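A protein chain is absent from this complex, but the other protein chains hold their places.
Our next item is chain A:
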Amino acid sequence: MKRLTPYLLALPSWMWLAVFLVVPMAAMASVSLQTGNAIDGFAMTFSFSNYADALGRYSTQLVRSLWYGGLATVAMLVIGYPVAYWIAFKGGSRKSVYLFLLLLPFFVSFVLRTISWGFLLADDGVVFGTLKGWGLLPADFHVLATTVAVVGGLTYNFLPFMILPIYVALERVDPRVVEAAYDLYASRTAAFRRVVLPLSLPGVFAGVLMTFVPATADPVNAQVLGGTGNTMIGNIIQTEYLTNLNYPTASALSFTLMAVLLIGIFIYARALGTENVLEAAAR
């Protein structure tokens, strides 16, 4: 009985995973190999061609999603790292206030926030309308329905998920270790490059994972802020499921996206050196 206790304690979470992850995934895997239509029903035919068909039709959107997700992730890293650094090292006694401000947008729904960006970026909206009125921008200037709008929206929406893990990693860096670097003749730049940055890599790793994956799969930003030329894979999956009721194609696309992301993460972890990342994280 004693030996079983840890397993029993873990049971609820295993059951949660089984019911809400394994079962739906298995169902989806099964659907992705079926043929048929919504009226006559679907039947299991093990048609692996579903995958080839889906990829053939939507490879553009898949590649575009990875591209947008990647761009947004880079933008978040460039914006988020300095913010995390500033809060961790210069935040002083107000750290928790800044962290709260960072989380404040979450009190408003994700979709609503994106829609309000739509208003802000509208061709004749508050910002651009006014600027055009003053003659500071050409009349045909527009941001909405461009790559900039979609990537910008993704960057805005997922930024806190980049900042928080980096902040946690930086917060754990012992200031004495940084002083030791200065003491050993390192300039500010060298101390950052050789000590602070390597020690914060686990946070960067986590931040990139937590933003790249949802940003790549996100359908909302492309739908609200993008135009016809900005459709992402998330929009396609949504349309296939909800509008076309083409469940096999939608399932096949979901699995393809998942596989691509997992492979990408694997390569990324190898490139960054998981060993170092995990070692630093285990400190």
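FYI, contacts are C-beta pairs under 8 Å (C-beta built on N, C-alpha and C of every residue); 3 or more make two chains touch, one makes a residue touch a chain; residues count from 1.
Simple rule for what comes next: contacts and distances are computed from a predicted model.
*Asks:* What is the protein name, per UniProt, of the chain that does not appear here: "Succinate dehydrogenase/fumarate reductase iron-sulfur subunit", "Proteasome subunit alpha", "Tryptophan synthase beta chain" or "Spermidine/putrescine import ATP-binding protein PotA"?
*Replies:* "Spermidine/putrescine import ATP-binding protein PotA"
*Asks:* Could you tell which one of A:Pro198, A:Pro214, A:Gly227 or A:Gly264 touches the chain left off the display?
*Replies:* Once the missing chain is taken into account, the touching residue is A:Pro198.
*Asks:* Out of A:Val78, A:Ala180 or A:Ile267, which is the one that touches the chain we can't see?
*Replies:* A:Ala180
*Asks:* With the missing chain put back, one of A:Val63, A:Ala190, A:Leu245 or A:Ile263 would touch it. Which one?
*Replies:* The single option touching the absent chain is A:Ala190.
*Asks:* Name, in rising order, the residues on chain A that touch the hidden chain in the full complex.
*Replies:* 174, 176-177, 179-187, 190, 194-195, 198-199, 276, 279-280, 283
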